[in-house]
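Removed: one protein chain of the complex. Kept in place: all other protein chains.
Chain naming follows the written order as A, B and C, and within any one chain the residues start at number 1.
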Amino acid sequence: MTEKTWQKGLKWLLGVWLTGVTAAALLWAPPAAGFQGDSFRIVFFHVPQAWVAVLAFCVNLVASLRYLRGRRPLDDARATAAARLGLLFAILATITGSIFAKIEWGMFWNWDPRETSIVILLLIYAAYFALRQAVADEERRGALAAAYAIFAFVTMPFLIFVVPRVYASLHPNLVEAARGTVRFKMDPHMRMVLLAALVGFSGLFTWLYTLEVRVARLVAARRAQEEA
Amino acid sequence: MQRSSLLAESLAILGKEVASELRRRVALNAIGLFAVTTLVAVAYQIGPYGLAEQDRPFLLSALLWIILFFAATAGLARVFVKEEDAHTAKALRLAARPLAVLYGKLLFNLVLLLALEVIIVPLYCALMGFAVRSVAGLILVMAAGGAAFAVTSTFVAAIIARASGSNALFAILALPLLLPLLVAVIAGTRAAAGSMELAAVLPALRAIVSLGGVTMVTAVFLFPVVWRD
Amino acid sequence: MVLNARVLVVRFRDVSKRFGGQKVLAGVSGELRPGRVLVVAGPNGSGKSTLLNILAGLLRPSRGEVTYAEDERVLSAEEWFPNLGVAAPDMALYDELSALENLQLFARLRGVSGHDHASLLLELGLAAAHHHKALGAFSSGMKQRVKLAQAVLHRPPVLLLDEPSANLDEDGHQRVVRLVTRMRPATALVVATNDPREMAWGDATIELAG
Partner (left out) sequence: MSESSSMLWVAVVMVVIWGGIFAYCLGLDRRLRHMEDQQ
């Protein structure tokens, strides 16, 4: 199918938007107080990546629920694609997070509660794929993976809200030191760039997701031909 | 065909699990042996005087739950894996309702876990010199923590039994789900160790009970999907 | 013994099953009615057990459908299982429990009370001396007899037997013949087999290709 103009236009818009966001983040946004030089700018990438990771896991949840109801292989493919992208964004968020920690506190990791939450998310969806590897039958693999993803998703709010609070009470000395510096004042310009970055990365996620689903459709169509 | 009540079915399955476990004692041996050997090894290394004073409450609480966690992974998955390995799952699937299977096996894992705690915790406190000020608080945290622990472990056990059934897969799938609970029970244990009044454990207890409740409700909805194709 | 006299009908249309790329069942149709024996014959690996598992509701067909109806009302899987008795090679009972304990367990699970399980075991040829011994110590022939007892202890209106005489001696086979004859009037029976003696029971036969 020749590409419709709006699709080409959308890709250009996304490309321009992302370069704009990167430029704004690196150059335009005013420096925040209490940071070494411009290292805080990585936050404009770190935070959206974490949000988009959670967004991807939400898409996985919906696709898993839909698979359990209709048992359509395409929903299983959608759930897998969303989980894979969620894992990608979670890994990126962890990398940029540790770079920020390295610049800011001189060590790649300091068990900041939010960082631990992202890593636990990473472990959950790595386990999701370990489970998918361990099941041979296609339909059972989809059902078990969906059941695990939905069950894991329910624990996520605890992970993101409860754990940091309870966690802080565990080793107060370490966490307070970190918390002091991270809470920088969000002035309007920075908030705008952050939102723009979030929109940009969500757009990129959506594009990646639709591409992966198109691949899944092709694979399913080809298999249907073989079977017929 | 009239049906037996869900409670009767669940108790029948619990009875079967207890009877076969007492006769073969596979899970009991795995859990008991693992916990005691780990405890003795750790106690020997660290002992009552090995830790700096101000770190003791947190580290001893954390260490206790880590020992309990790994002892559990050695034995809790068996309750479903043996059904698939021995090919008895088919007869059970035909005869019992999914929820009866879930409740029967969950109750069994809960009994196993609480028995483990009753044996290990006093031994741990003695060997490690872990002075606990509010024993009532500790018992509450142990009971609620054990229950919430059993819910997630039993559900994950049902999943891996229908996958490869390996203990490694059980640990990989269960650990990330149990981490939030682990943080809450460690905080609760530390609070119980730290102060006399019961109120100290309440924040952690709320987290444990809400986490346990939410995962239980989800397990009840999802279990039929896992148990039957 | 009064058998359940309810009209339960199972219809299966164009049932196919594919594992991975490999097609195991292709477009099988048929119907089960009380008082009729349907024989499913075919070489090993022709999908006999797969078809029985699909009819039992334990396996979802890749294509086609199975409907269970009682006086024209379609039953859900939840309502269906209690009406079903199954004995198959891929099914085992609990080795740690004795023969009687196994039957008592399944009777309690199915809400069937007050039955003389011992006489059922005797009817299937398991000597009283073995009734209290752990199943794990049994020979395959003795286990098969307990498995058949488990399949019929709640007098199901539908009985699926996969190679019922497997591992049985001549005496065992004769007892299966008597059991089938006794249950036939009020039970819809499916027998998956390659044993000519059992194939002779069939009112209808489905030949599965290799």
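Keep in mind that, in the parts below, a contact is a pair of C-beta atoms (placed from the backbone, for glycine too) under 8 Å apart; a residue touches a chain by one contact, two chains touch by 3 or more.
All figures in this text were calculated on a predicted structure; none of them were measured in a lab.
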Chains in view that the hidden chain touches are A
Out of A:T80, A:T96 or A:S117, only one touches the absent chain, namely A:T96
Contacting the left-out chain: of A:T22, A:T116 or A:S202, that is A:T22
Interface residues of subunit A toward the undisplayed chain are 1, 3, 11, 14-15, 18, 22, 25-26, 36-39, 41-42, 45, 92, 95-96, 99, 103, 204, 207-208, 211, 214-215, 218, 221
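Everything that follows uses one rule, which is that only the chains that are shown with their structure count from here on.
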In terms of mean CA position, the chain most removed from subunit C is A
Averaging each chain's Cα atoms, the one nearest the global Cα mean turns out to be B
Taking each chain's mean CA coordinate, subunit B and subunit C are separated, in whole Å, by 38
Residue numbers in subunit A touching two or more further chains are 139
Touching at least 2 other chains, the residues of subunit B are 229
Within their complex, subunit C touches subunit B through residues 4, 56, 58-60, 77-78, 81-84, 86, 88, 90-97, 101, 105-106, 108-111, 134, 150, 154, 156
Within the complex, subunit C is touched by subunit B residues 1-5, 8-9, 12-13, 15-16, 19-20, 23-24, 86-88, 90-97, 100, 228-229
Within the complex, subunit A is touched by subunit C residues 18-21, 23, 60
